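All protein chains but one are shown in place.
Each chain carries a letter (A and B) given by its place in the written order, and its residues are counted from 1.
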Amino acid sequence: MTFSTFSRAGSIHIALAAIAMLAAIIILPSFAPLYTLINVTLYMSMGVFALSLALLWGYGGILCFGQSAFFGLGAYAYAIAAINFGDTTLAAAFAIVIPALFAAGLGYFLFYGRLSDVYLGVITLTVTLILFKLINSTGGDAWRIGEARLGGFNGIPNTPLLTVPFSGVPLSPAQMFMLAAIMLFVTYALCKVLIVTRFGRAVIAVRENEMRAELLGYNAKRLKLAVFVISAGIAGLAGLLFANSVFVSPTMFSLSMAAQVLIWVVVGGLGTLFGPVAACFALQIATAALGKLGIVDPNIVLGTVLVVFVVFVPGGIQPALAALHAWIATPTRQSRTLEKVAR
Amino acid sequence: MDYFLVVLLQIVGAVGNLALISVGLAVIFGMMRVINLAHGEFIMLGGFAAIFSVQAGINIWLAMLVIAPLSIAVLGVVIERLVMRRLYGRMVDTMLASWGLSLLLIGLATTFFGNRVVGIAAPVGSFRIGDYSLGAYDFVLAGIVLVVFAGGYAVLRFTRAGLIARATMQNREMASSLGIEPSRVYAITFAIGSALSGLAGGLLAPISGVLPTMGVAYIAKAFITVITGGASVITGTALSSTLLGSINTVSTFVTTPVLGDVALLLAATIFLRLLPTGITGRIFKGAP
Partner (left out) sequence: MNDYLLEAQDVAMHFGGVKALDGVDFRLKKGELRCLLGPNGAGKSTFFRCLTGTYKPTRGHILFKGNDIAGKERHDIARAGIGVKTQVPSLFDGLTAHENLWLALRTVQSAPIRKEKIADVMERVGISSLSDHILGRMAHGQRQLVELAMVVASDPDLVLLDEPAAGMTDGEVERLASIIRDVNRTHTVVVVEHDMHFIRMIADQVTVFHQGRILAEGHVESILANQLVRDVYLGKKHVP
C-alpha cells in the first residue's frame, strides 16, 4: 500500500463534506428542537477550532499548547468591536484579524528566536494562562474598552448576536446554525486546498525535515510563521461562532479548553483534517451526555481518552479506521499476510 | 525602613515558595527530560494527603513532611510503571500523556473529595515588624526549602548515587554504557520527583488550602521556573526561583497580585528568548 501525502484525492473529500453540510442545513432545522440546533451550532464552532490545530500541528508540525488563546481572543475582539461599533459585520472581521495579528507578533518571537518545540509548547501555554488571568481580573467598571465592559470572570454576557449584514436584524438560531455549518465546511475546504498548494507542500516539507527544507531554499521560519498566523485566524473564527452560540467568557482561554482541542486532534489523528472534527463531535456529545447523567466527571473521561490514545493508539482513529478498513477489504487470509510482509 | 524589610522578607517567602513548587518538576525534567504536566495535581494530592492525615488525628508535621511525600511517591511509581515507561524518548508524547493524567486526577479528586476548598491551620502563628504582620510559617517554609536544596546539592555532589544521577543528566547513553540500568534510575527519579511535589503540596496546604483544580495555578509557574533554570536541577532551580520570585514580589507590590504573576510569566518568556537553554545551560554549566 503506498500512501501519498501529496495526493489530490482531496476534491472527493471536499465534495462529500459539501453534501454533508447541505444535508445538515436542509434537514436538521426542520425537525430538530431548538436546543439541539443550538448545541450542534456549538459543536460546529468547536469543529472549526479543531481544524485550526489540526492544520497547525498535523501539517505544520507546530504543537501549540495554548491554541485557546486565539480562540478566546477572537471572541473578545468580536464582542468588544461589536459593542463599540453597533454593527457586527466589521466586528466579525476583527475576530479573525486580531488573533492573526497577535499570532504574527508571538510567532515572530518564537520562530525567529529558534526556540525548540518543547519551549514553544511552554510559551504558548504560558501566554494562554497570562490572558486567562488578565481577563479574569478585569471585573468592575474600571476595565472597559470603549463602550464594552470586560466583566472579569463573568465575561461579556451582552455580546451582540451577528446580524444580517447592513440590516441590523440578528440571525435566528436556525440561521446561525446554517452559518456555522457553512463556516465549518469552508474552513475544511480551505485547509484541504491549502495543503496541496505549493505553500502547503512547503509547510509539510518543513514539518518533515526543517534543515532539508532550508537546504533546498525554503524559508522555514517564514513558512512556520505563516501557518501559525492562518491557524490563529481560524481559531479566531471558531471563537466568533462560539461567542454567537454561547457567550464570551474567560473560560475560552482556560487550560481545559486548550487541552480539549489537543485531545480532539490526538484522537482524530495527526495529519488528518476529518479525524479531529469527528473526534470533536463525538467527544463533545459524549461529555455532554455524561455531564447530564452526573455520574462521571468530564475531566475523567477526557483525561483517560488522552492517556489511552497517546499510549495505545498513537496515530488516532482515522489511520486506525483506514487500516481496519484495508484489513477487512482484503479478501483472503493469504493476501492479508502478504500485505503484512510487504509492509 | 520597615517597609523595605517587609518587602525583602516577602521576596524570601516568594522565592522559597517558587523553589518549593518547582523542585519536583525540576528533578524529573533534569534527569529524564520529561515534562510532567500532572505536577500540579501531584501537589494537589500531596495537600489532600496532609489534610486527611491531620483530620485523622496525625501530627501536622508528620503529615506534611512524611505522609504527603511518601503517598505521592507511591502514586508516582505507579504512574511511571503504567504510563511514562512506555513513552521515554518521546518528549511530546510524555507531555501529552501527563496532561491527560492531570485531567484524570482533577476529575477523580473532584469526584471523591468534592469541588471545594479544604484547609488546615498553620502550625505556627504570625509576627510583627513595625506596622506589618507577617506569617511566621512562610519562614519555616523557606527554611525547609533551604534544607531540601542543601541536601539535594550535597547528595548530588558527594555521594555515589549523586554521581550516577549527574552522569545520567549529562549523558544518557554514557550512563547506560557504565552499566547503570536506566530504567531503574528513571523509576527512582520519578519517585523522588513525585515525593518532592507531594512535600510541596503538604507544606502549602496550610497557606492556600486544597482544591482539586488548584494544580493549574502551580504548573505554569513551576514549568517556567524549571525551564528558566536550565539543565542543572538544584543550581538552576535555585537561581531561577530567586530571579523570578523577586520579579514577582516587586511587581506585586508595585501593581496587583495578578499583574505580579503576569510579570513573572512575561519575564520568564523574554528570558527564555535571550537564553534558550536557561541559566545553567549557559552560565553555570555543569553545576549539580
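Basically, a contact is a pair of C-beta atoms (placed from the backbone, for glycine too) under 8 Å apart; a residue touches a chain by one contact, two chains touch by 3 or more.
On a predicted model such as this, the values are computed, not experimentally measured, just so you know.
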{"item": "Shown chains touched by the chain that is not drawn here", "value": "A"}
{"item": "Residue of A:S11, A:T36, A:N158 or A:N209 touching the missing chain in the full complex", "value": "A:N209"}
{"item": "For chain A, the residues touching the chain missing from this view", "value": "2-6, 201-202, 204-205, 208-209, 211-220"}
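The criterion applied here is as follows: only the chains that are shown with their structure count from here on.
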{"item": "Intercentroid distance (Cα basis), chain B paired with chain A, Å", "value": "33"}
{"item": "Footprint of chain B on chain A - complex, ascending", "value": "63, 109, 113-119, 121-123, 125-127, 129-130, 133-134, 136-137, 255-256, 259, 262-263, 266, 296-307, 310-311, 314"}
{"item": "Touch list for chain B against partner chain A, complex", "value": "35, 83, 86-87, 91-93, 95-97, 99-108, 110-111, 216, 220, 223-224, 227, 256, 258-259, 261-262, 265-266, 268-269, 272-273, 276"}
